[in-house]
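What you see is the complex with one protein chain gone and the rest in place.
By letter and in written order, the chains are A and B; residue numbering begins at 1 in each of them.
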Amino acid sequence: MAIDIDPDRLFPVEPAVRSRARALYDSVADAPIVSPHGHVDPAILLDNRPFANAAELFITNDHYVTRLLHAAGIGLQDLGVAVREGDVAAADPREVWRHFCDHWSDFSGTASGGWLRTTFSEILRVDAEPSAAVADQLFEAIADRLWRPEYRPRALFERFRIEVLATTDDPLDDLAVHREIAGTAALSGRVIPTFRPDAYLDPTVPGWRERVERLTAGVAGDGYRAYLDALASRREHFLRHGAVSADHGTLSAEVTHLTEREAAALYDDARAGRIDAREAARFAAHMLLESARMSVEDGLVMTLHAGALRNHHTDTFRRFGPDTGHDIPVPVDFVRGLRPLLERYGTAPGFHLVLFGMDEATASRELAPLAGFYPSVYLGAPWWFLDAPDAMMRFRAAVTETAGFSRGSGFIDDTRSFLSIPVRHDTARRVDASFLARLVMEGRVTMTEAERVIRDSVGDQPRRVFKL
Amino acid sequence: MAIDIDPDRLFPVEPAVRSRARALYDSVADAPIVSPHGHVDPAILLDNRPFANAAELFITNDHYVTRLLHAAGIGLQDLGVAVREGDVAAADPREVWRHFCDHWSDFSGTASGGWLRTTFSEILRVDAEPSAAVADQLFEAIADRLWRPEYRPRALFERFRIEVLATTDDPLDDLAVHREIAGTAALSGRVIPTFRPDAYLDPTVPGWRERVERLTAGVAGDGYRAYLDALASRREHFLRHGAVSADHGTLSAEVTHLTEREAAALYDDARAGRIDAREAARFAAHMLLESARMSVEDGLVMTLHAGALRNHHTDTFRRFGPDTGHDIPVPVDFVRGLRPLLERYGTAPGFHLVLFGMDEATASRELAPLAGFYPSVYLGAPWWFLDAPDAMMRFRAAVTETAGFSRGSGFIDDTRSFLSIPVRHDTARRVDASFLARLVMEGRVTMTEAERVIRDSVGDQPRRVFKL
Partner (left out) sequence: MAIDIDPDRLFPVEPAVRSRARALYDSVADAPIVSPHGHVDPAILLDNRPFANAAELFITNDHYVTRLLHAAGIGLQDLGVAVREGDVAAADPREVWRHFCDHWSDFSGTASGGWLRTTFSEILRVDAEPSAAVADQLFEAIADRLWRPEYRPRALFERFRIEVLATTDDPLDDLAVHREIAGTAALSGRVIPTFRPDAYLDPTVPGWRERVERLTAGVAGDGYRAYLDALASRREHFLRHGAVSADHGTLSAEVTHLTEREAAALYDDARAGRIDAREAARFAAHMLLESARMSVEDGLVMTLHAGALRNHHTDTFRRFGPDTGHDIPVPVDFVRGLRPLLERYGTAPGFHLVLFGMDEATASRELAPLAGFYPSVYLGAPWWFLDAPDAMMRFRAAVTETAGFSRGSGFIDDTRSFLSIPVRHDTARRVDASFLARLVMEGRVTMTEAERVIRDSVGDQPRRVFKL
């Protein structure tokens, strides 16, 4: 059976709304992609090697996909997910792909199913619906594409019309890859790093001591002050390499103010390995405040992704490591949690704080009211499980009446999957066009305003919010 | 005024979506009913006596109905609800029915109003809208139907095309009624029991000691181990009588792991009547874990209905007992609450855990992500207050993008009201058809996929999830 991609997909069905949605979408469909936050490995753009195969490209490394196959009863080891103990052979990519094709029907109606289907058809131009019958044939057809020059990463980067692609990087990364990419002039768009310090801020993350040891190796002095200096210095390094933001991922959104004396004492305890979990969490919550202070000083946009309880199933974590599909959202209290930070820096000139959550109850209750008052606060686009058409539409409806359009971040794809980038941005544009078309037909915004809003949202808005 | 039942009821209004919804609905409208969880008294099917009268059938025993009449100012005693102290005469059913007819307009737009209206018209074929003017006439018309052979319980069971009807039963029930029904071959479908052990697991439930005394009377030994053996033995009894699931109703979803020594000590304290509320709650939370372990061992599907604060108004509870309309939902934390259980048994082969909640905020945040990873976790259908068209549609929209269709339980009617069973399943089929029709028209699933999904959802899905 052929994949049937509807050119009017995701538009509301009512004809008058649909025609306006289509017109709004058409006005931005070909706009360049601004992607200020994501997880693509920049080395693929430097090396420009062909992607390996369909399984590695679409299944094994995408925990949105492996999780649904795991729920369907396929073990992660059979999907090629790296096993920590060395004694198990890697899964054959063809077998992995067959599992996926066998279970394609489980992806009906899901966000991942939507991305994959459109990517197969629109990006790879393979047009058969996955099924057990055509699994091998599809695997070959995709392999055939991947070896062609026009499917190498750089060619796709150009085809996708990417203006800016931000990666997410370890604070101690020397950013040589980014430097080399910038030096080659082989790409018409920019590839910029993002400072992601969580593992250096939170003493409960395994390996914190060793990491901080390395971080502070090159700075003068010792103790908490030297640690802050080292962080500031790495941020400076990132800024010199084009970084525009520092990204933080936390379980709660709780921020704590410690005096320098308290913070220094906890830091010393943590370095000495004599800190307990509770004190470590207080230190980490204080370091969010310090990150905000540094952002006020050096201008890096602060992004905060809050509310994922990581590695819910410990046995799977032990066997397969993190990012294996069992990070589960929990409620978040942005209002009281972030208050110490917003009290201090919420109105600081030039400070930008982009908030991302997965607790939909907070959208109208907390996020929109905060962004509707604090000049620093921006509404991050729907994220992770909510990065899907219906959820995106609920988000727009939940926040717009309180915060308008101007307090949004523009769309953020946050993806590891390079090939899905255009499809994701296309989806966001279709959903925004659909939301706006309804407001137009309900007499709430004029078509002229709607055109301005959607044009802004794909270009000037993310450029402005992320200081690009 | 005549009841006007629209054959296109509950379908979306836009004509293109409506015609697809109708086609999808038509493909399953006459499918047999699989009802793996509910509260019908099996004795009605054994005795096959006529239902008594309209008041007893539709008002007095349905706390969804009595609650709205209570809110309108009618005392429960005037609705025939049993008064605990013996000194009040039972209400006259005709008077009860008149109260209901007087207040019929208060049911406009409610789920109960919808069930009743459609049941009056489609099942009983009485076609006048209730009102003070026609109350007595309606009462007679219904009485006339109820005494006809075709309105006796078994005839209706056949007319409803029930394939499986699960009841909910006390662990010490000898299941003689079920055995006799199975023996008579008078029904073309199965009537199976469900093991419901709450009152034996939670020492805070009044009567726990006496109940556990009886439970353990027949087993060897004493203490906690004998108690576990007795529970396992009763589950075995239920399995031999066709049970497929064990049902649990809890305030929170909190599960606690106790060592056997701790559990045994708390058990002894509880038996001796020297346990406090907090320790009793810990023991009950531990017994959820033990129930899961038993399900892993004996294969009974575990269902968990979490988040109802029972008997909110103590004075009403004292006068009229439980299930009198003031069980109110509270927030539930499935993610942290169930973690100890899912850590141990979440990936156990063959284990099925069906989760039901009334806290809509958890649907996209917690339930869909859990069901999208754990092979054991299934999304229970919208339950209780959420078992209504708009709420069901919100549920589908909230979970499908993350978990797809395959992680659902199929529809669960969970009803005490035998006559409403076909109307409830019909509503679910209409809502699912409507949801799918929208996705089809938005280019998100093909009509072929939609047909497969809806067919599965009314038959193979509940059979698979409940091991029927």
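Throughout what follows, a contact is a pair of C-beta atoms (placed from the backbone, for glycine too) under 8 Å apart; a residue touches a chain by one contact, two chains touch by 3 or more.
Computed from a prediction, not measured in an experiment: that's the story for all the values here.
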Cross-chain touch to the chain not pictured, restricted to B:Arg9, B:Arg211 or B:His257, is B:Arg9
Going by the contact rule already stated, which one of A:Arg22, A:His326 or A:Arg438 would touch the omitted chain in the full complex? A:Arg438
Of B:Leu228, B:Ala391, B:Ile421 or B:Val458, which residue touches the hidden chain? B:Ala391
Pick out the residues on subunit A that sit against the missing chain. 14, 16-17, 331, 333, 335-336, 339, 342-343, 346-347, 361, 364-366, 368-375, 377, 397, 400-407, 438-439, 441-446, 448-449, 452-453
Omitted-chain footprint on subunit B covers residues 1, 4-6, 8-14, 67-68, 70-73, 105-111, 113-114, 309, 312-316, 325-331, 358-361, 385-386, 388-391, 394
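The definition used in the following text is that only the chains that are shown with their structure count from here on.
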Rotating subunit A so that its CA atoms sit on those of subunit B: what angle is that, to a multiple of 5 degrees? 120
Distance between chain centroids, defined by C-alpha means - subunit A, subunit B (Å): 40
